[in-house]
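Below: one structure, written as structure tokens.
One chain of protein is taken out of this complex; the other chains stay put.
As written, the chains take the letters A and B, and residue 1 is the first residue of each chain.
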Amino acid sequence: MWKIIAEKELKDHLQSARFIVTAGISMLLLILSMGLGIQHFKARIAQHDQAIQMMLETAAQQTNWSTVPVAAYRKPDVMEVFVNGVNSDIGRFSEITLMRNVRLVRSEFSDDPMLAVFQFLDPTFVVLIVLSLLAILFTYNAVNGEKESGTLKLVFANGISRAEFILGKLTGGWVALLVPVVLSFMIGGLMLILMGVEMGAPQWGKFGFFVLASVLYFTCFMLIGVLVSSFTARSSISFLVLLVVWISSVLIIPKASTMLAGQAMPVPTADEVESRLASFATQARTEYFGGMQERWRERFRPTEGMKPDEATQYQAENRPMWEKEDNDARQEMEKKIADHGARVYEEYYNQKTRQEQLAFSLAKMSPASMFQLAVMKLAGTDTGLKRRHEDAMKNYRDQFMKFVQQKGGGFGGMRITIGRGSGGNVSMGGAQDGKKIDVGEMPRFQSPHYTLGEALTASLFDLGLLAIFNILAFIGAFIAFLRFDMR
Amino acid sequence: MEKLLRNDGVPMIKILLEKELRDIISSTKFAITFGAAAILVILSFYVGIRNYEESMREFEAARAVNANNVAALTDWRQVQHKLFRKPQPLQVLVSGVTNDIGRTTEVRPQGELTLINSRYNVDPLFAVFRFLDLTFVVIIVFSLFAILFGYDAINGEKESGTLKLILSNSVSRADVVLSKLLGSFLALVVPLLVPILVGCLMLIGFGIPMSGTEWTQLGLVIVAGLLCFGAFLMLSIMISASVTRSSASFLLSLVIWIFSVLIIPKGAVLVAAQAVDVPSLDGVEAQKRKFTLQQFDQRFQKMGEFLRADITRDETWSQRFAAFQDSLNKSFETEREEYFRKLNEDWRNKKDRQEQWAFSMARVSPTAVFQIAAMSLANTDVSLKRRYLEDLDRYQEGYAEFLRKKTGSSGGMHIVMRFSGQQGAQEEERKPLNPTELPEFTERGRTLGETLSASLADLGLLAVLNILFFVGAFIRFLRFDVR
Partner (left out) sequence: MKQQSIIEAEGLTKVYEDGHCALDHASFGVQPGEVFCLLGGNGAGKTTAINIFLGFLPQTEGTARINGVDVRTDPLEAKKHVAYLSDVVMLYPNFTARQNLDFFARLGGKQNLSREQYYSVLQQVGLQEKAYEQKLKGFSKGMRQKVGLAIAIIKEAPAIILDEPTSGLDPKAANEFQSMILHLRSKGRAILMSTHDIFRAKEVADTVGIMNEGKMLAIKSRKELEHEDLEKLYLNYIHGKVAA
């Protein structure tokens, strides 16, 4: 029996102007957003490759490794096409230098505020805002509208149970909305192939789960729509109620919860942290230089009574030992700075993580946030994106510094030789033979791999939450309809 | 006159207007939607105020740490001076791009200064859902609010039979449509002013320092918001007078809403980004880096030449060396500035063209016009970054001058020679620095006149849209088939 209802429901939708307009728009938007996204992604890849190319070209002109300006670039990932997340807000690269910690700078939005004004049109946005609105538009009068038009009584004049009716109704409406959505994603997939975007199995997997999350999300709003429709007598009222629900869950709850968490758990700003680190480093360096000065004074003291020859002799003998001493002291100083930095950052990140957890737990009152967080984690454009890259870049920095040291350059060091009476020479440390370096030897930065497994583990909880929300809304709609006053 | 004042001297339009106001305000629809809009407006003000206080706290803390760092040093040459972009009250009500561009500048006496650590880059948490500001409420909620009341203004009265009843009296169609347009505008805008006023009182109550200029700017932002609201109201009434069934006009209005709020602005920017080619900023940066490195090499060559030429190590040698380095720095800096300025200008021109394209296309949508106007008014538009960098450039000159006074050299690349035996001179210098001596940074910003001239075109456009849709609705109604 429910099949007849489902079939009628499906036909009813498919023949309505409402369906044609809304399905047309959602398909157009989904396809448009994917098309623009792919174009943008390709431009970003080209930009990334060009930046690295130019960096290498500049490097190839250098004669010693310590003057090579190195930066680690974040490689664009194809999943950005679907979920831009915080991708454009986070710096694109970090300079790799001795003096400074890894720091991602120059986000896409800060480079190009024009893009930041209206934000991106990615499929996530379309699903988040447009599909949920359409889901409501499809269901707000599902039950009370049939009552208003008198068809509800007509249907129940036949031997049909309420359970069968509501099941059929839900199935029919769901299929009607599912078809255009899945169809547009299939076209999107096809576009990815045709436009020559490299997609491996993990990417397709993530894409599949993205589609699944989208379906779960709009189903959720359909169920809420039916629920409210069974609770209210008049369809004009149920539409208003649903609109308020939609505005709060899509627009208000997510924003308000991050704001609340920000105020409930303040975290020191990055400027504060950096300044504190810088002040510690300056102090450590001053101490180090002070110590060195002291040592040198001590070292020269025995030579005071000596003849120049003897002094030179004495110095030459002791120099290796002194240099070792100084080197150890320098390393100790560097280690002290690094340890302190690690400690401060650890604490900073812990605070941030706690703040984030609070914000997201609050936000998850709304299915829209559940969806958004789930797909961001799936695509790897969540807030962890920054941390993952910074960690990888820190490793790269260590690796690169070792490499430069191997190549015989005191990284960033400068050597000045001043011969008394014979002029002098200023040069940067490292090889002084004037030969250009071989960039082929240079270690390259690899963006961290975000595997399908990691993506799934990270997003499974939110996906599960969304599924549970669906089940609850379904049960709610079901019960509400069983109690619906049909008169 | 006779026509207006028939019926015992009471103008028809007054009766109609009165009914319109009462009809809207007594409806459930109004209670629900106005309640939601009012809460959101007040919330946006509250969130903005808290946000401002928080940013101010962060700003002061960062500045204090910077001052402490300076005070811990003894030589101005060691100072790593940092500037922080000061939060402005209007920026939290109209965020614009303020959270997207950097807030911190590491000031060096030479070389190009940049802005780093944008709020969203530092705190991606806030980038996930972004901030709830007043513009957002106007764009999403006010426009939706307008549509909900406009979509059935005319055809809804036809469906309920009241339109025929009204017109069976001695009432002209012009009176009916005028009362409809003015009545619904008044009935919705006046209530909306209440939460906005509450928000402004909150600004005063929380003691947010706002200058007269800023109040004027805020006032104009509100005017722009109401004009945006008006444009949507008039547009949906026009649709209501053009489409027979209210369900159809609702769908049509909603489609227009989705397009103008969500699709057109985003799409316009993306299309412009792809259609108008602008070389990547990375390319420009690479050119700059290459130039800097070349200068670096030249510098060492020149220094070597100096060292080889000037070989007497007498008392004044280190002064001569410093003076030489100063002149070197100066000439290199002029050369660099010239080169960078040309590169920047070139890039800027292309970028400007792209932005013009993007925003012109976006202006098809009334909400985009409002957003652009509001950002210009609050000075959080895309030119914020450029203006701030110009201020920084000016500050840099002063800072270099300051360093020259303090240290005898204008800073920059400097090699300080210390020969053993000269230590005595250094000891006496070891006095902590006084951070208050640092030159004060002031954001020149824009004058009210400049702000106005930047936003006037968009404000005008909003007004024109209102008039256009008003006239459209009027004409459509005169031809409306009331049967």
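Things to note:
Criterion: a residue touches a chain if its C-beta (ideal position, glycine included) is under 8 Å from a C-beta of that chain, and two chains touch if they have at least 3 such contacts.
Computed from a prediction, not measured in an experiment: that's the story for all the values here.
Counted over the whole complex, the shown chains touched by the missing one are B. For the chain left out of this panel, the touching residue among B:Thr162, B:Gln298 or B:Thr316 is B:Thr162. From the options B:Val255, B:Ala463 or B:Val482, the residue with contact to the chain not on display is B:Val482.
Interface residues of chain B facing the missing partner chain: 3, 6-8, 10, 12, 15-16, 19, 22-23, 26-28, 159-162, 164-172, 482-483.
Here, only the chains that are shown with their structure count from here on.
Chain contact summary for the complex, chain B toward chain A: residues 28-29, 32-33, 36, 40, 43, 47, 50-51, 54, 58, 61-62, 65-66, 68-69, 72-73, 78, 80, 82, 84, 96-97, 100-104, 114-118, 120-132, 136, 140-141, 144, 148, 247-248, 251, 254-255, 258, 262-263, 265-274, 280-283, 286, 289-290, 293, 296, 300, 303-304, 307-309, 311, 313, 351, 354-355, 358-359, 362, 368, 371-372, 375, 381-382, 384-385, 415, 417, 420, 423. Chain contact summary for the complex, chain A toward chain B: residues 17-18, 21-22, 25, 29, 32, 36, 39-40, 43, 47, 50-51, 54-55, 57-58, 61-62, 67, 69, 85-86, 89-91, 103-107, 109-121, 125, 129-130, 133, 137, 236-237, 240-241, 243-244, 247, 251-252, 254-259, 261-263, 266-272, 274-276, 278-279, 282-283, 293, 296, 300, 352, 355-356, 359, 363, 369, 372-373, 376, 382-383, 385-386, 414, 416, 418, 420-428.
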